[in-house]
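Incomplete set of chains, arranged as in the complex.
Should a chain be cited, it is by its letter among A and B, assigned in written order, with residues numbered from 1 in that chain.
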Amino acid sequence: MFHENESVKDIKIAYIGGGSRGWAWTLMNDLKKANDISGKVYLYDIDFEAAMNNQIIGNKIDGKNWNYYAVKAIGEALSGADFVIISIMPGSFDEMEFDVHAPEKYGVWQSVGDTAGPGGFMRALRTVPMMRSIASNIRKYCPTATVINYTNPMAVCIGALYREFPEIRAYGCCHEVFGTQKLLSHALLEMEGIEATRQEMSVNVVGVNHFTWFTSAKYKDIDLFDVYTRFIDKFYETGYNREGLGNWMNNSFRNNARVRMDLFKRFGFVAAAGDRHLAEFMDNADYLRDPEYVKQWMFGLTPVSWRKNNLKERLARSQRLLSGEEEYALRETGEEGAQQIRALVGLGTMVTNINLPNVGQLSNLPMGTIVETNAVFRNDGFKPVCAGAVPDSIYPLISRAARENDKMLDAAFSLDLAYARQCFFELNMLKTLTEAEKHALFEEMCQGTKHYLKDYR
Amino acid sequence: MFHENESVKDIKIAYIGGGSRGWAWTLMNDLKKANDISGKVYLYDIDFEAAMNNQIIGNKIDGKNWNYYAVKAIGEALSGADFVIISIMPGSFDEMEFDVHAPEKYGVWQSVGDTAGPGGFMRALRTVPMMRSIASNIRKYCPTATVINYTNPMAVCIGALYREFPEIRAYGCCHEVFGTQKLLSHALLEMEGIEATRQEMSVNVVGVNHFTWFTSAKYKDIDLFDVYTRFIDKFYETGYNREGLGNWMNNSFRNNARVRMDLFKRFGFVAAAGDRHLAEFMDNADYLRDPEYVKQWMFGLTPVSWRKNNLKERLARSQRLLSGEEEYALRETGEEGAQQIRALVGLGTMVTNINLPNVGQLSNLPMGTIVETNAVFRNDGFKPVCAGAVPDSIYPLISRAARENDKMLDAAFSLDLAYARQCFFELNMLKTLTEAEKHALFEEMCQGTKHYLKDYR
């Protein structure tokens, strides 16, 4: 790549999982909109046809500043890459069916099932070997590239990349924090009548992915903890449902922020992910007792059937985009990847939250465990900001979550199902199960995901 | 203070040392230029007349967005302050005469004498009690104010503020790093023909004040270490003297960067302060052997006589500004204080280097010692950026410097001259002196500064 006038040209991006019908389009959208960077995006996917389709769609979306190329070998994508984007689906929704729903017969209800709990665990077993393979290819083809991961379980994926290749320059991005920044902006509007963007909510982020918290939050000189306290006084019982955004009952991803509001009341800090994610890090009895109880908390369990339908829709849309029946309309995606790339190639400074191994940014969590905090992005790289210590009240929760992530990583690195079983049995989400139930569940879930466990003993 | 439109109004700044004829005018200049902030500046100085004069000068410089008020009591300045600026002269140049020149008879030549070595030590003994008093007043009158210190010895001053009042929100600013960023920008111009500002040199700063180093430096996508290596190949022997900037022989502050270039060759990292400061952290034999030898390195020893003359000039200028004989002309000061204030009140994000207690930003230096690294400034405060570990080659030097700073602080906190003497004897700069010489020197220097040691036993 090189700088020319006020722009950077010939940036080379390798997109692993380049056949994606979600994140890939978002990136194409955002690259198109970032008009001071240009270059080539190499799309690699185990489903080459999907990558080919995205080559066509990508070139339709832009084709001027950015050119898209589907490639058949990962090395082709990675060689000489400045950036590597990883956004893969580890397995299909058939496997995810087991991740999410197999535990239900034992009373374990997961609202997402891709991060924590038994679902996250099995997904980690599938994903880690893929991440190791990607990391070893990065070591081989582009060891100094910046690597941006979007794949879940995020913390485990970042951990796998670093454990496989300790010098990798990788970080993980997640938009869950943004959603709670938006919630704070709504609180500001509701309580103070002030309109502001989510970026204007200055927050100090601490925690692990999907279980992040704000230890402070300010808008200009206004302390948002005060605002949020009053907001909760008003909306705790009814939940908060922004006009025009659809009802949580009709949308697997929507929620009324009741879990977040409850966590603020209980712990004194702003839980900063969607309610569906947060609930999975608490005791089952807290929010996920059963589907009826979940309704009281006004968030939806996301059944895999919904995801399957949604995929069908996305496939259909892919066809329409390919055929020209539909033209891709640029939009505000709310994602930051393209902005981060701009900062990293030298177009500005950016401060935002990412997932990284702990090198001290959270002073009372173990070194090396994967944490989410703010970081500074500039042309000399990304560096975490010292976020202080995790506050007392939420320390046990975050420490446990970090430890479960580490255990998932250990289990997956061992390639040993006997050891994985032991780790699985210790999951907080399974603590109400008998030993026999745990055994049965583990066997069933392994069976369900067996195509991806071939390298395990 | 409050936000209105895109600006922040009614900011209250307390300026301790408000009679200053240098830093104070610089701040007035920069506040005037920062046209989206406004408020009041309370000037407190033990020399009330000087503060009164600055009230007049300040109100001449601005008087619209900013109003200046000289006050007689420190509490009057501090009550309700949003920001406290500390820029005091600890003692007069008569004391400094001893700091700098008394050691010369023992072959100890100090190029500045205000930070390290015997001069820095005695200055610390004078300054720390003043800083403690200021800190305790801040605790009393404005415990949550942001405190910006410009006084030297910087690290010891910041240490004193935090040891007196551990919850203080203080940091220290120094422009020495900027000078080496400028040097890099000149190297870029010389070697690559590229013109760029010093701010565009992205540097990772590690070290202690006046002995800071860059462990990486980039301009856009150009690695400045490569550029600097070639620059040094070209200029090492002759030194580098920018056209129009005056000759080092005629200017106590100018230098030809030969020490910096030599340190890069010896240690592989960019020493990032002026040569006069850097030399004082090395062995005397390295650069400060004697005045003749110093000439080879093309930097000047700064005699206190020069400072006395300079003060006279500044006093004269003060009179001219007061009388209206001279009108203050706004200029680019190169200082960042006003910009930092803008960021801290919520007008943008800024990343720059400051002095703070180590909370992990430098992973292999002791926690709590005062270090200089980059930090992020936003409306939610200033937070250090994780700068990594001090590299092996310079670790012993920086570690020693940090330890000497800690010792100065311990000595000054003890208010015990017998203990201070022990600490003084261990200074690296005095290692060639006999025990008897050290005794004599300590006695002479204490005698020289005795008016400020009244609280010591």
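A few remarks follow.
To be clear about the criterion, contacts are C-beta pairs under 8 Å (C-beta built on N, C-alpha and C of every residue); 3 or more make two chains touch, one makes a residue touch a chain.
Everything numeric in this text was worked out from a predicted model, so none of it was measured.
Each protein chain is a copy of one sequence, and the assembly as a whole in this entry counts 4 such copies (shown in place: 2).
Here is the rule we use: only the chains that are shown with their structure count from here on.
Annotation: 43 Å between the Cα-based centres of subunit A and subunit B. Residues of subunit B touching subunit A in their complex: 1-3, 8, 202-204, 216-221, 345-346, 349, 351, 359-361, 363, 374, 376, 378-380, 383-388.
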